[in-house]
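The block underneath contains the structure these notes are about, expressed in structure tokens.
With one protein chain held back, the other chains of the complex are shown just where they sit.
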Amino acid sequence: MTQRKLTRDDLRAAAEKYKNWGKWGPADEIGTLNYTSAEDIVAAARLVKKGKVISLALNFDQHGPQGAKSTYPAMGRINPVHTMLRTGTDAYSGVLDHRGIRAADDMVVMPLQCGTQWDGLGHIFYENYMWNGYDCREVTSNGAQKCGIEKTKNRMVGRGVFLDVARAKGKKWLEDGYAITCADLDQTAEMQKVKVRRGDFVIVRTGQMEAKLEAKSWDGYPGGDAPGFGFETLEWIKRTELAALASDTWGCEVRPNESEKGINQPWHWITIPMMGMTMGEIFYVKELSEDCAADGVYEFLFVAPAIPITGAVGSPTNPLAIK
Amino acid sequence: MTQRKLTRDDLRAAAEKYKNWGKWGPADEIGTLNYTSAEDIVAAARLVKKGKVISLALNFDQHGPQGAKSTYPAMGRINPVHTMLRTGTDAYSGVLDHRGIRAADDMVVMPLQCGTQWDGLGHIFYENYMWNGYDCREVTSNGAQKCGIEKTKNRMVGRGVFLDVARAKGKKWLEDGYAITCADLDQTAEMQKVKVRRGDFVIVRTGQMEAKLEAKSWDGYPGGDAPGFGFETLEWIKRTELAALASDTWGCEVRPNESEKGINQPWHWITIPMMGMTMGEIFYVKELSEDCAADGVYEFLFVAPAIPITGAVGSPTNPLAIK
Amino acid sequence: MTQRKLTRDDLRAAAEKYKNWGKWGPADEIGTLNYTSAEDIVAAARLVKKGKVISLALNFDQHGPQGAKSTYPAMGRINPVHTMLRTGTDAYSGVLDHRGIRAADDMVVMPLQCGTQWDGLGHIFYENYMWNGYDCREVTSNGAQKCGIEKTKNRMVGRGVFLDVARAKGKKWLEDGYAITCADLDQTAEMQKVKVRRGDFVIVRTGQMEAKLEAKSWDGYPGGDAPGFGFETLEWIKRTELAALASDTWGCEVRPNESEKGINQPWHWITIPMMGMTMGEIFYVKELSEDCAADGVYEFLFVAPAIPITGAVGSPTNPLAIK
Partner (left out) sequence: MTQRKLTRDDLRAAAEKYKNWGKWGPADEIGTLNYTSAEDIVAAARLVKKGKVISLALNFDQHGPQGAKSTYPAMGRINPVHTMLRTGTDAYSGVLDHRGIRAADDMVVMPLQCGTQWDGLGHIFYENYMWNGYDCREVTSNGAQKCGIEKTKNRMVGRGVFLDVARAKGKKWLEDGYAITCADLDQTAEMQKVKVRRGDFVIVRTGQMEAKLEAKSWDGYPGGDAPGFGFETLEWIKRTELAALASDTWGCEVRPNESEKGINQPWHWITIPMMGMTMGEIFYVKELSEDCAADGVYEFLFVAPAIPITGAVGSPTNPLAIK
């Protein structure tokens, strides 16, 4: 890993090198999710051997990571606001009885990327383009006319592979600013005796979320410094032909970024709009990490459906590892 | 099926008869979802043979069923309101460039039961009680302190069985007001050569949603008259020991209800608070129906995680039938 | 009034003719509200003689005009959604007592233009410009960086003049599609023995809202056909040098519009971005109409503060006529 800061020229070169536009036809809106075949799904289902389901979602509530202190500018995201439309206290008070039924009802207000979530392909633009060369003006105030998260409706199923990089490196968690390398990923896989294959859903643990949970404070987590994927891992992503990649940090990518001032999240510039890779963030992997360490099995059936909100550029999800 | 209207005494008797309180211990918060065992999950995964994933969710947008005309009082639910926090048009206009990244972001405001959804066990009360005998005052304006939907986080996985009652009865769709009987369910299963077993997730098709989609109008759907489960199916639910039940209507239960004036949704009074049965509503089953009719296979791996919104009494879901 | 449809050339000519850009300096963000002087406010206060306050607001709730049927494309606005965060039923149920106080709290989700409202100067653009020649890209997903409604914070006070055009023309209400002319406005003022002066807040009654209220249906109101200002009234607005103009319809302007296909709301194209005129819509004027007819006094102190939501392009308001 060079210490030289990435420039716009570097990004331009990477954009060309890793561009998958057109690979699945000019009308494609789901990118690397296409890598997962029906056969892969059948094979992934065969990995279910214990009948154990592990959720990789944080609960969605006011204790979520949004609103924590950050040294970076705020993104304007809030934690979910859950409000009741009818309650058990209404029931108890007798005020529902004219309806002939005692029922509670509720509502949520939430940024779609406030918690455990998929970044859809409408989330990041490269210059005036989004995935597959679509014009960025396809994402208007009216939502994403192309690459809306609803296009992934029946796609988030496949073989899950968990790469516990922190554990492989003998650490409780990677330190902020640590850029995960291709070698880290390969060595982790090797130590875990698991191979990443085309169409896989790869989940990488940095341990950063657990550090925050242990500290009982999210300060520094949302948009802050973090361990995460180095720019060079674009090569690894290309080579492995994975379907989607997820991590336990706010934004997958190492922060501070490896780029010059004025370029924020350089890895994102390439992964989403150029490669067409859907990305999972804020995944809770503590329980999965412990389970895999215990049984030595780092592959499983992975099912993580997005809520198909039409035109959304992201979605909350409750990702399940089924072993 | 008698024409006599159900009275409060009938409900009281049914409440006693079908009560599952305590069955899974005094601290249980998930009810019949307990029926699904680890072995059931392993076996369900073995049903994946084609690698085909079928989503049973409607897209979540302003074209959803809420707000349609109804002859019944409105419930106050609206369709999802999806708004953008940053857009591709912002990107194109150059106003994001000071951030060093061109990204879109978004937000949703939605009643949790506005579309394809799980009714959690905090949704309905019987007198002053909720599932397992908890006090209904556990569901306050602050949410459900007991039986919140987040308790089901790693539970919505198992064998799915699809009962296409409309098709079995040779109809495009059942008519509004038709009360599905135990015999209907048994005969459908028999015709389809599928057996419902303990711990299954059973999805029943009335065809009503397709009638509305074909009419290009949801009028009469939300809270309106509908085909659906008759009160007697409580017996069938008890006998089959299913994990959860879902349908393609707004509220599963037949409407007009089979009860006296003043009793609304009598079947709900029993299923949720007394039996502890989680219920799926507004499931889109057209594609599943066609697929099952084509291959003659009415069982599959079913994965339908709720979004674990803490204290919620329901949740949108993107249920997947994996065949 | 010619029957010839307005063309883009007509709009271009009007834009030039009525342009007020620069009139109050290059940094101005409130346009014609500048017409109201301190002396005007003192004089307006002297009009208070009965001590009667008349609200011109509809209540904000689910019975508002949004969501009604329309033959025009929907705008995506909903009625306000008011939800409780704590309730009296919570209090009664004892679940608040650990807080040491029994209190209710609430929340609203609302489009800012869903009810009685001010259109701010960031609401409409002429080509790539907004009021005073600001670039339209000043209104991003992050709100209006220029001409936000908060800039009017201490401005919505002055002499109110009510022009009851429907009554002056001897009608219960003007018919949909009727274009109010300059002569209509002058004759109404004359019949009412009131003169419109520089800096006034002029409220015009078409009666359309009362027609809808009487019909107990808002169908056709939001975005539908309506009586309203004809394009020629731009001349009257210019001549009178009024501060702001309001009406009892959804959009002030006559509908169907007087323009060619492809040009929607031509009068708006000029009033807001070119003239800098803030506009009130969905004003409820029934009570004011009756009061003015009864006492023959059509002028009053008018106070209608916007809620200063930073960067908003509109605001709900509770406009008060104080006589």
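In order of appearance the chains are A, B and C, and numbering begins at 1 in each one.
Basically, contacts are C-beta pairs under 8 Å (C-beta built on N, C-alpha and C of every residue); 3 or more make two chains touch, one makes a residue touch a chain.
Given the structure is predicted, the values throughout are model-derived calculations rather than measurements.
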{"item": "Which displayed chains the hidden chain touches across the whole complex", "value": "A, B, C"}
{"item": "Among C:55, C:70 or C:181, the residue in touch with the chain that has been omitted", "value": "C:55"}
{"item": "Touching the absent chain when the full complex is considered, from A:22, A:76 or A:256", "value": "A:76"}
{"item": "Residues of chain A in contact with the chain not shown", "value": "62, 67, 74, 76, 78, 81, 84-87, 90, 93-95, 109, 137, 140-142"}
{"item": "Chain B residues touching the omitted chain (full complex)", "value": "76, 81, 83-85, 87-90, 92-93, 95, 107, 109, 141-142"}
{"item": "Contact set of chain C toward the excluded chain (per top definition)", "value": "37-42, 45-55, 57-61, 63, 73, 75-77, 80, 82-85, 87-89, 91-92, 99-113, 122-128, 130, 135-144, 150, 153-155, 157, 261-265, 268-269, 301, 303, 305-314, 316-320, 322"}
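The working rule: only the chains that are shown with their structure count from here on.
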{"item": "Two chains joined by the most C-beta pairs in contact, as defined above", "value": "A-B"}
{"item": "Chain centre separation (chain A, chain C; CA means) in Å", "value": "45"}
{"item": "Averaged-CA centre spacing for the pair chain B and chain A, given as whole angstrom", "value": "27"}
{"item": "Chain C: positions in contact with at least two other chains", "value": "76, 81, 84-85, 87, 90, 93, 95, 109, 141-142"}
